[in-house]
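Here the complex is missing a single protein chain, while all its other protein chains stay put.
Moving on to chain A:
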């Protein structure tokens, strides 16, 4: 990518991800996080909660998978034995007192995995996913104007059950249609391995379930972690602006152990700025200038170069007839180091 473009992306897109993760200006009411066994969303969830704590955002976790209330979560809503309408009611009920005391407080609602709900046998056929998600962001009671953001995690590798009606769209296409930003997570070491393969024009390797090896669920192994460099998760972001224009960018989120929980500055970087992903190119132009090494001296000294530039080549000379060459004769001034051979020219 061109360097001007990169610096432009650095300023604009880093600002964008910072805004999205810190939930400023409700840049994205519905964020869809697509994860897989190779790169679970847990670190990103932690990062959302950490930033929410820093900016005093009220955090609600709707737990389809989580057993215990994680640190930093204000309200933990278990969904066992609850119908979608019950969940909506409970989530809005827990916020009533907070909304009454501090009306301007923003709110983050996390759904730790939407798959169990989509695959549930109990949910009646009339269940409408868009209105379920919408009811969190826009509560029905007009009195409480809540500034809420919803983050939904979807496991890509959990198979979807066949649709009850063959004509209705699949839940994942509904979700990707509704979401204002879509984050796809990749493991950094896998991205590096795939890039290395692409750079050699090889087929990129696959990991885990995609290997389709019997008995293998997860392919992730600590091979690269030992170096301490390839840690972190790669965020592929697709953000839809209100204008309808889309932004695509790849970022790198470093592991939580690299910074303190109170760290305020932006820690996410562009993937293209990473040294491991994009090794610095400075040596290469320098290497192009250098001569191949050999036992012969192939370069010119300063004096030789000056004299070479002083030579008038025959075709310049031929362009004006009255010149010293008289129309193209080869003139040669003997230098002092020339060894004139009389016999050679005597033909």
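As a working rule, a residue touches a chain if its C-beta (ideal position, glycine included) is under 8 Å from a C-beta of that chain, and two chains touch if they have at least 3 such contacts; residues count from 1.
The rule is short, and it goes like this: contacts and distances are computed from a predicted model.
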Among "Mo25-like protein", "Polyglutamylase complex subunit TTLL1", "Elongator complex protein" or "ATP synthase subunit delta', mitochondrial", the omitted chain is listed in UniProt as "Elongator complex protein"
Where A:29, A:43 or A:84 are the choices, the one touching the absent chain is A:43
Sole touch to the unshown chain from A:130, A:169, A:204 or A:255: residue A:255
Note that chain A touches the absent chain at residues 35, 37, 40-43, 46, 65-68, 70, 80-81, 113, 115-117, 119-122, 155, 157-162, 209, 212-218, 220-222, 255-257
